[in-house]
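Selected chains from the complex are presented in situ; the others are not included.
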Amino acid sequence: MTLDVELEGFSGPLDLLCHLVETGEIQASNISVSELIRVYSDFLLRTERAGINEMAEFFSLMARLLLGKLKALLPSLPGLETPPGDEELDPGFLEEALIRYRPYRMAAAYLGDLMRSRERSFIRGNPEEGPPWYDLGDLYSLSMVWWEMVGRKKDRTGHKVQLVEEAGWDGIPVATPDEEQVESRMEELRDLIAGRGSMLLSEIIGFSGTRQLLVVTFLALLEMTRLGIIHISQEELFGDVRIRS
Amino acid sequence: MSGSGAERPLSPVARSVEAVLFVAVQPVGVRELSSVTGVAEDQVARALEEINLRYRNCHGLCLLNIAGGWMMATSPEQEEVVAMFRDVALTQKIRLSKAALESLAVAAYAQPVTRSEIEEIRGVRCERVLETLLRHGLIRVAGRRKGSGTPLLYRTTDSFLSIFGLGSISDLPTLEEMQEILSSGDESSDGGDDER
């Protein structure tokens, strides 16, 4: 078994914050939310390293931070119960969190290096029966494997199974569009547009059947514009939009 | 102490050929070796000779020319120690492949179960995996299913229970207990789950 690590982008909001602190764009000791958002959006405009997932996570963190502040100001406000695990979100939280987080960030990079050097050696293997190995006696793996098989089988036979459904963040609805969808749509669009040199928005929308695909298409176009992959122009008011690669 | 450095390295081609033969699961022909290493076939042949000679003189390994290709193997002198290791290895700490673990899970949860039932759930054949599990004493044959073909029935063994730390088969985690992992915690929001 080999691993392939995607080191593009950031691993989460703290990773991003670390980067901002390290590049001197922000001071860890006096972070205010509005300052943070300003720096962050500046950063977004310049960088290509942040994906949609990271943005969503970042804003989710900000939202939790704001919620914490709001509660501090208005303790009696009804309906503002602290979601479990959010207690630490007072203003000093970020700096503390960064200090705790940074060695692990380093450790992840270290592991990445280890893995790459290990990957250069190959062991003999029987491809069909090869690793990963499960330590015998690992009851949870055994059980997980079984219930997954049961789930798959039910899937095949058409029953509804709720096994792999994702839960929302406590109290905050899931805000993360499926990044992979957007990314693969970006690739499709890139090919499509590159093939023709330029296209009209109406043509592209014509290719997008469902509402979900439409949303993904728009997100992909926005992201591509931000990354400078395409240029969008509108030649006349209310006219069609032209997209060039 | 053995680092006098007198030993001559194998030629670069021989080292590449050696590495390829090491990972190969079946004999590799000279032509394939030549295309993978990017050198001419006669050079590959010389490299094989070089490895062969070195192995014979210095190592516990050898090259075999089988079915028109080349394979690495342990040298005949090591027969005894390798045979002993194979015996011992069977009784050592065992790690299971995913395939073996899956089959064992079916045997545990759905017992008594026939091979074809296991195959049906897993969607792949599993004769060899069952052999492994039998050899490790994790499952046993527990009679035959009545009816057409009277296939063998498998059950887990007592040694299975003790290895997995179970008092009895009914102690296997239920779907509810595994929900936390499998569903990534729909229910884990807090203690307030009421359907039980």
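To keep things simple, chains are lettered A and B as they appear, and every chain counts its residues starting from 1.
As a working rule, a contact is a pair of C-beta atoms (placed from the backbone, for glycine too) under 8 Å apart; a residue touches a chain by one contact, two chains touch by 3 or more.
Please read these numbers as outputs of a predicted model, since none were measured by experiment.
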How does the whole complex break down by chain label? A x1, B x2
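The rule is short, and it goes like this: only the chains that are shown with their structure count from here on.
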Based only on mean CA positions, could you tell me how far subunit A sits from subunit B in angstrom? 36
Please output the residues of subunit A touching subunit B within their complex, sorted ascending. 84, 122-151, 153, 162-167, 170
If you look only at subunit B, which of its residues touch subunit A in the complex? 19, 22-23, 25, 93-102, 104-106, 108-109, 121-122, 128-129, 136, 138, 163-166, 172-173, 175, 177-178, 181-186, 188-190
